[in-house]
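Report on the structure given below.
Only a part of the assembly is drawn; its chains keep their places, and the rest are absent.
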């Protein structure tokens, strides 16, 4: 039996993807990314400083922070600032976003600068971390363009694109780009991050119910690969508009 | 000499005000409020529980939390969740929003429920706390309507409207609704919260430079009073649309 | 009907005010201020350093911290040091005290020094923040005198006096200098900070019950103005003794 998706979405179909640039005015890059009802505001901030461990090395740094507005979700969750700490989940996600974006940066070409990618979820419906990576990449491109235009750097430190999508097995069916109800029901949940060149940057698969076989893994990677190619097309289109 | 405002705004003129309802889908009330370039997302969440000090008293509670996205501002500020605590400024603001909204609620009619107003600044250009109060009031109305429609309460616990605006003296000129550059330059800064009936709920005036006279105080209160009347008209219009 | 006050105090009458200088021996200024049963120990500490944002600018800084001994109140409250954080109320108050004192300082004349005003409530009976401001002003004068006598500064950086009082409306009657039982019962509570020259430094009015009218606001400001003039006379007398 095959799981029936909302609005008859095909198993290998992404939700509608939307990338709105310049969503806010102050940041060097500001992108609202939407994967269906998931909406994440990704800003890229450029600062002329690096963390202590990089001082004087002539290299830059790229890092990410992730947050979720308390009522981005179906029921209100605690505000992390009020609780006084970020959850393990938040830290895991922001470390993932940071590593993913660093994978497309040449730190020497960036120079002694830090780019901070703030990914704040305004509305959540599954896949917030993969949407965040996909949107942050576009925000980073905008921030770098600004540095190039201002003559602060001569060559782009960006080595390409990075995008991400979730895949999973729900009631035995491998699906692309899980929305919340699918994510809650799935046996296996995998987040895949790939470069524009079609290589893997991160693969994080978890068997939440039954363990998964090598065959299933391959099916999931195929779905993710095809989905990410479409996301990269969407990123490029957004940057050209 | 009179201070010249951006876009030749008159001293007693509000910035364009926009109240977008249902900005996000999960919350019982969700309003994006804009005072010019200041944009705050206000959500109202209804929960069937009250804080410990109210348990079993048959009364409800209304509270607020406030946050600013790290890059809502000209330069990036630290994420409070990452630093592990809310600043004194944040706490001051969220206490102000909470008191202001409680002023238009009849807690007995609300019943044993908590309404939490989350006010998150997406973009800041002065007056975030007054915009937050103004938007939160509309979100609260939407949340209450939902409770009435669902038959969970019979009569509205809302006793009216509440709105807020900032006023201040810049280079000797009293001004309504300060934007960021005005706020930074002002000698006196006052936040005024009033009810739909035209009474004061909060007045918080601070001499950041020179102390201010009784005459100046009266000029500021006159400006605020007129501005708030317009904001309440805008709130009612938004709710009718 | 008029509210009857403890010991038949008139509506426009301050509680007995006492300012005891040199209450402790180590601080550059040390004043025990008493407004009736409210007793606050205010110390002024001078340190030859400024916060990072002022380094090398040739200017000084004035800041305040506020605390309440756990059993300063009718029932014991948690020790903030043990709980691991200062409450929103504490932060709000210490920010108010700091701003109020900075209003009477010329930071250039102070030079690269920080004056910290520690206001610790030994016994609380309403009006602790206004008593703290009033006592801290005297402690600051003592600390500055010591710097002048020691020849560390040539001219006083103090531009005058600052004092504060609470006013409020209890059962329809505007009252000066609320004690605890009045404060708990009041509809409107306002803290007013004024300079020796009779100008406003801070006005913080809150409708805890019914919203208040412009007429009531004026009555409250009149009461506060008259009360603060008496407090400033008391400050000067204390410094001359």
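Lettered A, B and C in written order, each chain numbered from 1.
We adopt the following convention: a contact is a pair of C-beta atoms (placed from the backbone, for glycine too) under 8 Å apart; a residue touches a chain by one contact, two chains touch by 3 or more.
None of these values were measured; they are calculated from a predicted model.
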{"item": "Subunit count for the whole complex, all chains sharing one sequence, 3 displayed", "value": "6"}
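The working rule: only the chains that are shown with their structure count from here on.
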{"item": "Chain B against chain A, contact positions shared by both copies (same if over half, else different)", "value": "same"}
{"item": "Fitting chain A to chain C on CA atoms, where both chains share a sequence, rotation angle to nearest 5 degrees", "value": "120"}
{"item": "Distance between the centres, which are taken as Cα means, of chain C and chain B, whole angstrom", "value": "28"}
{"item": "Chain centre separation in whole Å, for chain B relative to chain A (CA means)", "value": "33"}
{"item": "Per-residue multi-chain contacts in chain C, two or more chains", "value": "85"}
{"item": "Chain C - residues contacting chain B, complex", "value": "85, 88-89, 91-92, 94-95, 99, 103, 190, 194-195, 197, 199-208, 210-214, 217, 221, 225"}
{"item": "Chain A - residues contacting chain B, complex", "value": "24-27, 30, 37, 39, 41, 43, 45, 47, 65, 67, 69-76, 79-82, 84-86, 90, 116, 118, 120, 122-124"}
